[in-house]
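A single protein chain has been omitted from the complex, and every remaining protein chain is retained in its original position.
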Amino acid sequence: MPEAIGLVVLLPLLGFLAIALFGPRMSQRGAAYLASGAVGLAFLAAVVTALTPLISSSNWGSYGLYKYDWTLSGSWKVTFGLAADPLSVIMALVVTGVGFLIHVYSIGYMTELGEDGKRHYEKDYRRFFAYLNLFVFAMLLLITADNFIWLLVGWGNVGLSSFLLIGFYKNKPSAVAAARKAFVMNTIGDVGLLLGMFVVIANTGSASFSQALNSPNLGGGEWREWAAMLLLIAAVAKSAQFPLQTWLPDAMEGPTPVSALIHAATMVTAGVYLIVRCHPLFGESTVATIVVPIIGAFTAFYAATCALVQTDLKRVLAYSTMSQLGYMFMAAGVGAYEAAMFHLVAHAFFKALLFLSAGSIIHSLGGEQDMRNMGGLRKNPATRTAWIGFTIGALALSGIPPFAGFFSKEAILGSFPLFGQVTHHYNPIGLEPMYLSVIGWVGLLTAFMTAFYMFRAYMLVFEGPETRLHPHSNPGSMNFVLVVLSFFSVVGGFLAMPGLWNLLHNWFQPLLKTFHRGDEELWFPIQTERLEVVELALGVGAGVAGIVLAVGLYSLTRQRSADNLQPTLTSHTEEQVRAEEASSHSRQGAPIFTPRALDEAEIRRVIAGRDLSPTRPEASGDQPRLRPVLKKRLNPVKLGRQGLTGFLLYGWGFDLLYNLLFAWPGNLTAKFIARFVEPETEKAVDYGLGGAAWEGSKASRKTETGLARNYALGILFGTVALLIYVAVQTVQR
Amino acid sequence: MISSILAQVTITQADLDKLGKVEWGALWPAWLAGGGVLIVLLADLVLPKTQRWLLSWVSFVLLALAAASSFWMDMPRTGSNATVFQNMIAADEMSRFLAIIVLGVAALIVLASPDYLSRIGIEATGEYYALVMAAATGMWLLTVAAHFMVFFVALELFSLALYILCGFLPRSIRSHESGFKYFLLSSFASAFLLYGIALIFGATGSTEYGKIQAYLADNNIAGNNGILVLFGVAMITVGFAFKISAVPFHMWTPDVYEGAPTPITALMAIGTKAAIVAAFLRVYPGVFGPISDQWKPILFVLAIVTMIGGNLLAVSQFNIKRLLSYSAVAHAGYLMIGLVADNTLSRSGLLFYLLGYTVMTLAAFAVVMAVEGPQGEGLQISDYAGLHKRHPWLAGIMTIALLSLAGIPPTVGFFGKAFIFGAAIQSGGWNIALALVGIVTSVIAAYYYFRIIIQMYTAQPASEPATARIGRPAASLGFVLAVAVIGTLGLGILANFALDWANQAAAVIGQITTNRGS
Partner (left out) sequence: MSSITIAMVVSALVFTIGACGVLLRRNPLVQFMSIELMLNAVNLAFISFGGANGSAEGQVFVLMVLTVAAAEAVIGLGIIVAMFRRRRRMDVDDIKVMEG
């Protein structure tokens, strides 16, 4: 029954409004149950919607509680409605399903174990659930919109709720800075979406997907490329792809359920969704078919290298999310939309599982996120479920059969002929086979690194010497969620069994028919029949090799001191990291582009019991430096290792680069203007481009002298300018 | 010489017929609102002091009736014949549309005023309401003018009323200063406008819209008269740009808006702007339509400078009225995009945006009115810290209004911007740059609007604000707030109706070309 799609969107909105308006009159637990219940019911409604094809798949279309056409002067038409079609329904199932589980998980997670041994609700418990519901509503609106306008509404609102949730701990400066950074990056994307949307609407006269994207007016040529590129900016920003990727690792400052829901399972996939939704536009755009897979492959590789050395458990998962999204971009870019969606769904399960397992561990360790302070948790009964969940998730992510990640990742890698085979089936758009092959090899290398860093994390957390921290057990609801997600991470891949069945293909058939070559309709289906043995073996082999290497390296030496053997480990560069972090403290104000966990070092020191003094070391210099600390004896090998580790740890220094490109000139301009205008006043101009705007504003305010005669002079100045203009016109006439 | 002039004036029977037939019914809103001025002044004389509160209701009812009367307005014909009073007044769908906006806003502002006036302690309420009604009449007449004489008189009618109203607060230096600055600069700009009209008159031989348009359509800017036309257009643009507060003619705006009583600020920000934009639509794409190549570059530059300047100046403001006034400047820039793009979509989009701008600005100013203290306290942005604890509804309404001003969907502000920017992209060429600048400056604008929202919801007031003890707004002000916020959201979500109407209203632009009479 496709009409139920209206209910799917409405229920979380009602939940949000109820908590927002009547929150103070509810009990804490009541608000949490209400929020979870709203999303749970929305999930049921989504299931009901998903039964549509049982009746007739021709029922797919626009539905919703609110549907009508705007026609404006015949040139613009906007159809408002909610789309009930395979794409939106499968997304709705994922968002409400995973969303519901994460709501349930949060009921337990957002509590603290008090001194008295009882659980206390965290501050702003209700507010948290209100935000979560707001997010789910916005996300559902985004994916069920059948037109660009609603899409934009959802798109903007997920950005907003993501901002609110990342900065949920509003007294933590690093969280606020991270929230702001995410918002800024997403705003760039919003502008891209807005412009792309205008290009589409201005050309086709319609905002609805079904009409605008299939309209012949969109045509070939320049406008299509422009639209695709502008929409790609939006997709890249939302999905944290290169070059707008730097916000995602910092977004881990939010509570872990938020990271699981927004920054792993749902919101960040919106970019992939956008590309798949606009596949008639992207698929036939020449530039996009080249640029999108390259962006995806590069990001996948880049993020995997960064994940190799991270010491913060959540940051490992964040980089891994970025990397997996890169896979989806690769697939969506070359037209393997089914594979991209397959990986999206499977990834939602196992990445949520990984995050929630990590969250369980962090929660039971009382907030510790640094893997170097963990270890030996496998044997601890308090973290037993988390161990099982994390292991299953890690295996799935590494692409080990029969877990979900194996099938979906193989589906993507299968879209890239590794050896440059020219087959009609692989390559419907007619791309250069060598190009596909290179991207395929990058994907394969990334798969290897993925397995390695996942099991490096596994070894650090669960094996080795036991941690000095004392884990306590978690509420049953949290463990329950882990079990459910583990189940789906195991069976999620059976949606498309090579050679046996392919449910996804049948599911997407009504929507994803895109490529035309002559009269023939071409597909990019998941490779069910001819999954080639060699490629399959390579794919699984990469995963297994990564796992074996990681487990081998880390179990050879069970001592933490043995980390020195590992060039990729971070502990021997700890001093360096600390020095860098210390130097980053000297920045005042809240920088936009470098909010990298400002008080991380502080927290870590306190936890480690090393330096409890609150004074921060005042280092010289403005920017976090990546210069390694020189020892007495210069050891080039060690130095190189340290340099490389630092390079990877800081995400290839993109933060630094953006700092240099945007924040620094902004600061400089701001300081310059400030010196020019008010040399005596002392101000916090450390705001990058924002500071430049602020100072520019203050400078331009100087024109408002308050003197009426000056205002009259302004009028006269304008008049004279106009008169000169018309005089020139008169002469040229 | 006089005899020679008289010799040229030939009076035909048709002209006499027309003189005999005066379409009184076409000006119902003006009769009601303008007559209301007298009624209120008389009532002020007659009523005892204890009954003065009736005045606001009388003027509200009269203004609301005036707005409503546009529906039984006698609109003689559509299209080329839609002018009455010897082609001096345009009685068409756009007049009706603007009657609802201008007079409706005036009515709502009258309704919102008693709470504010009693808090400030103003006694002379009779004059206040009479002047507001006079201003509203002038604004509406400006929108229906089809002749520069009517245009000028209407402009001065509301300007004169506003000079007094700006300086209305008896003990406030700021208010006096506001009135004086507005008076001095507005008269100064009016002189330029008049000189422009004189030049156009000299070139075309008429001050009637239709005749000027017909002349320009025939002769364009050829010959010596063309020089006069060009200079005339430039001078008229000065007057227009002053009233719409385009950069660099905007400098009076923040000072005047800040000093004026807040309801009057709202009236100026909304009513004046709506009236002048409507006049813009009638004069530029209409009368000067044939020479659009000459004025479009001017407005193009003005729009860009205004968008950048207004938003930039607003960024570092601390006073909410100044911030909103710079935001009004910035919106003037967005509105001018619609004038430059000048296609079907832009015209109707412009009217739609005007409607949206009306409700969202009214909502914002109504909240400012409700929060302001008796001595003008509570106008700093820092005074809004923690507002959502003291007045959750006011904070909510302010949030919606600001989101709409920032152009966040699904509020009306987004759709207005979408149509205008879309029209700019549609018209192609350099106009795409307008849309780009518009979008980029909208992002800057979001920053200062969000600053207020963040203040309201997350900041803690440093100390007990002076206005903390101000109670809930009176029911009448509450009604205004409700109307404004429902409009802001409702027009965004259910805009079909308003859009259709705006479309109809915009259809008349440029159609006044008639060569009736001699």
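Points worth noting:
Letters A and B name the chains as they come in the text, with residue numbers starting at 1 for each one.
Everything below uses one rule, namely that contacts are C-beta pairs under 8 Å (C-beta built on N, C-alpha and C of every residue); 3 or more make two chains touch, one makes a residue touch a chain.
Predicted model, so just to flag it, every value in this text is computed and none were measured.
When you scan B:G121, B:G205, B:G223 or B:G428 for touch with the missing chain, the hit is B:G205.
Interface note: of B:F85, B:F152, B:F249 or B:W501, the residue touching the hidden chain in the full complex is B:F152. Only one of B:W28, B:F85, B:F188 or B:F249 touches the chain withheld from this view, namely B:F188. When you scan A:S437, A:S473, A:Q509 or A:T705 for touch with the missing chain, the hit is A:T705. Although one chain is hidden here, its contacts on subunit A can still be listed: residues 701-702, 704-709, 712-713, 716. One chain is missing from the display, and on subunit B it is touched by residues 1, 4-5, 8-9, 148-149, 152-153, 156, 160, 163-164, 167, 173-174, 176-181, 183-184, 187-188, 191, 194-195, 197-199, 201-202, 205-208, 254-255, 258-259, 322.
Rule of thumb we're sticking to: only the chains that are shown with their structure count from here on.
Rounded to whole angstrom, the centroid-to-centroid distance between subunit A and subunit B, based on C-alpha atoms, equals 44 Å.
Touching subunit A in their complex are the following residues of subunit B: 180-181, 184-185, 188-189, 192, 221, 226-227, 230-231, 233-235, 237-238, 241-242, 248-252, 254-255, 294, 297-298, 309, 312-316, 344-345, 348-349, 408-410, 418-419, 421-422, 425-426, 435-436, 439-440, 443-444, 446-447, 458, 493, 495-496, 499, 503. Subunit A meets subunit B in the complex at residues 66, 68-70, 72-73, 75-76, 149, 152-153, 156, 170, 187, 191, 194-195, 198-199, 201-202, 690, 693-694, 696-698, 700-701, 703-704, 706, 708, 710-712, 714-715, 717-719, 722-723, 725-726, 729-730, 733.
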